[in-house]
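The complex appears here minus one protein chain, its other protein chains still in place.
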Amino acid sequence: MTTATNNIEIDRDKGDFKYAETHRFDAGVGLNEGTVDYICDVKGEDDWIRDFRKRALKVFQDKPMPTHWATKDLENIDFNKIRYYLAGDQRAKKSWDDVPDEVKETFERLGIPENERKFLAGVEAQFDSEAAYSNIKEVVAKDGVIFIGSTDGLMEHPEIFKKWFGKVIPTGDNKFSALNSAVFSGGSFIYVPPGVKVSHPLQAYFRINAENFGQFERTLIIADEGSEVTYMEGCTAPKFDTATLHSAVVELVAMPGAKIEYVTVQNWSSNVFNLVTKRAIAHENSVVKWIDCNIGSRLTMKYPGVVLKGRKARGEVLSIALANDDQHQDTGAKMIHAADETTSNVISKSISVGKGRSTYRGQVHIPKHLKGCKNNTECDALLINSDSRTDTYPAITVRGDQNYVQHEASVSKVSAEQIFYMQQRGLSEAGAMSLSVNGFVNDLTRQFPMEYSVELKRLIELEMEGSVG
Amino acid sequence: MEAEAGVDESFRYAFQNHMDSLNTAPKWWREFKTNAFESYANMPMPRRNDENWRFANRNNLSLGKFKFDGDSVSANVSSLVEKSRFTRAQAGGYVIADNKIVQANRAPKELTDQGVIWSPLSEAILEHSDLLRDYFMKQGIDLGSEKFAHLHSAFVTNGVLLYVPKGIEIEAPFCSYNWSTSENGTLFPHTLVIAEANAKASVIEAHLSEGEQSVFSCGVTHLFAGVGSELNYTLIQNLNENTLGFQINSNIAGKDSTVNMNSVILGCGHYRSETHGQIKGSGAHVDMRSMALADAEQEIDQRTLQTHSATHTTSNLLFKNALKEKSKTIFSGLIKVDEVAQQTDAYQTNRNLLLSNTAEANSLPGLEIEANNVKCSHGATTSEIQEEEIFYMLARGIPKDAAEELIVYGFFEEILENIEDEKLSYCTRQLIRKKFGS
Partner (left out) sequence: MSASLEIKNLNVSIGDKQIIKDFSLTIPKSEVHAIMGPNGTGKSTLAKALAGHPDYEITSGDALIDGESIIEMEVDERSRAGLFLAFQYPMEIPGVSIANFIRAARNARLPEGEDLDAPAYYKELYEKMDTLKIDRKFTSRSINEGFSGGEKKRCEILQLAMLNPKYAILDETDSGLDIDALKIVSEGVNALRGPELGALVITHYQRLLDYIVPDKVHVMYDGRIVKSGDKSLALELESKGYDWIKEIAENAA
């Protein structure tokens, strides 16, 4: 498709550029109590946050790397060489006009202001450690919807924030949630009042511009009773020669009857360690849906979870991962059933290209005395080249005889005969490969918001170029 | 509490007594056992973070009360022999009680004349020392019970060796019955089967209890299937529920060979079984099937590995568990396809049927695929009996208990139908029936 190719050429370099660093605030290299104090001081945080951060730092330092099950590549992260806080300002601007020029230019090149005008209800754009821009459309704000940076959320709405902050994902959940809890900065805070249905998505964009940097945003979304919200996040970074760390914590709270859809399209450059903890609590009759597309990064470890706490709550994880040469997508899902008649659905599709490796890890837990719980898990892996690799490690525990769980996984390849068939119709080999890979994920992407399925399709086409021959 | 590495003096003394009883055995065998004992002593107990022990109860693995330095058989031997007839016909059979041969049915002369060896392990150590030296415990233990495999090597005294030379096909099965009879006794059943090129044989092994005594059983079965050979192996485990049981199985399938491994698991309070299918020759096919019926507070912990390291190989695994009362099962399976193993078809299925509100089924079905031209899939389901099925049977006048039982038989049929010997199939069904109390 010739015109698409032109767009791809633009896309390919879309994220790969950077501007000179002009940070007014820099916590320096390495991590210790002083780093935490520096962050608290420049942000002007309350003592309870300082204490929270310091306790977390201790947990992070004491916890071993989870290499008894995870990849040894984690040992290549040198925490002493990373910069933990870089910012021009602590408070996000509400108008693009007030955003510093090179930051504004970055987001313009990524198409953020244009998307905002076209289809978004609100946008937050984070540049390194802090949000540079955050704005919500008046029509949404007047319903009482709060959409601000997490730093502002802490200051302006402590009564809501404090109640849920760190409750869905405790500091000590894992080593990286502890790290985030110690040095978090940026991310979104969203509160949707009872009954409010936000018709257009809210979007956050995370941009790493600095080398040897760690981005640790913290997002908290609370959808109150009967409300609905869709949140989308995008991530990019330029291609550096050294490793960069992205370690976010995202907590979602769906109150009774609420619906939250959280969409991620990640396109990190291949030196980013992307170690993210995402979890939701779903109360009675609520629905939480994670849509998670992982492309790029050196190592992604991310297992979005839903704790199904109220009767008839529903959790879903729909994920697509594409691992290219020297990339490892270690992703999956956790479904913790904690109430009767809760249901969960996990559909994971992974594609391994070249020497890429994709791994699915899943956990489904249904404790005893629960009735009428159901889980369905499907994992399909597609291997493109002879040295591609895929692993699947689900863990399923079911107690009690009134629940139903099924897990299915398959591994397949695009056969030479399929490629021959498509080539006989005039498609190039790469075009044929790209078409079949898109076909492989098609039934999933159909369920994604339109704008994202188009973007994803293009990203896949891009990744498939040069994968054959 | 985490048990530490090392062993106490009384245990070391028991091993010394054991070794003293083997002073006529070959030197290599004595050294092998001494090394195994030291490896056992130096290896830590399974730890909390050990992925191979995920979900498993590690609290009742203490072996302190068991007697490791032998014991006399505390049961009526002729009654045991009487009960050791699971098959219609057999090519040879041994009845072993507390590691001692109590009855020997040797292989017929026409087979031994052709070079077939069917020998108790205690004799084979003396008479086929070189063969054992090449094959005994040579398959590698890699599913978590390495420590217990060393313990087996240190204390094993009996079991069976079957060697089938090139081109010999034997239809009738060879049988090995292992009985536990003594309070706090220990059992170390061992089965070693070597099939040379194009040979064919079947082995049936039963682990059984006479009485309700508390026992530790730790068995190992290794099958070597040579080029173009076919081996069929069936294990019936019906030890009493006061038994702590380990069973470590492994097979190596050579080029174009076929290996079938079936397990029927009914007994033990805590049972840990490991099965490794090593598909090493191109064109080889390995089938691994198991059924377990767990009740009371039984824990049945099964770990499997299907390793494909050659092209054009296939493997098929089907493990089915039905759980009553407060029982717990763990199925942890992994299909590993090496980079070189193109054109591999590997399947793994685990089905759990929960029959009570307090039973717990854990399933860890895994895949590690490094070749791209493969067909691999795994599936796991955990479910209850469908109300409609019960209703249908009730409507036909079948009482609820009987209906449930029928459904469980139906559930296991996929496994049981592979047992070819009619009498064995009948005996197995009887054992299952007993567990339902009918």
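Labels for the chains are A and B, by order of writing; each one numbers its residues from 1.
Rule of thumb we're sticking to: a residue touches a chain if its C-beta (ideal position, glycine included) is under 8 Å from a C-beta of that chain, and two chains touch if they have at least 3 such contacts.
Remember, predicted model here, so these are calculated numbers, not experimental data.
With respect to the full assembly, the chain omitted from this view is in touch with A. Considering A:379, A:422 or A:456, the position touching the chain not shown turns out to be A:422 (whole complex).
Screening A:35, A:106, A:203 or A:436 for touch with the missing chain picks out A:436. The set of chain A residues touching the chain not shown comprises 1-3, 6, 415-418, 420-429, 431-432, 435-436, 438-443.
Just so it is clear, only the chains that are shown with their structure count from here on.
Per-chain Cα centroids separate chain A from chain B by 45 Å. Chain A makes touch with chain B in their complex at residues 68-69, 368-369, 381, 383-413. Put simply, chain B touches chain A in their complex at residues 49-51, 54-55, 339, 342, 352, 354-385.
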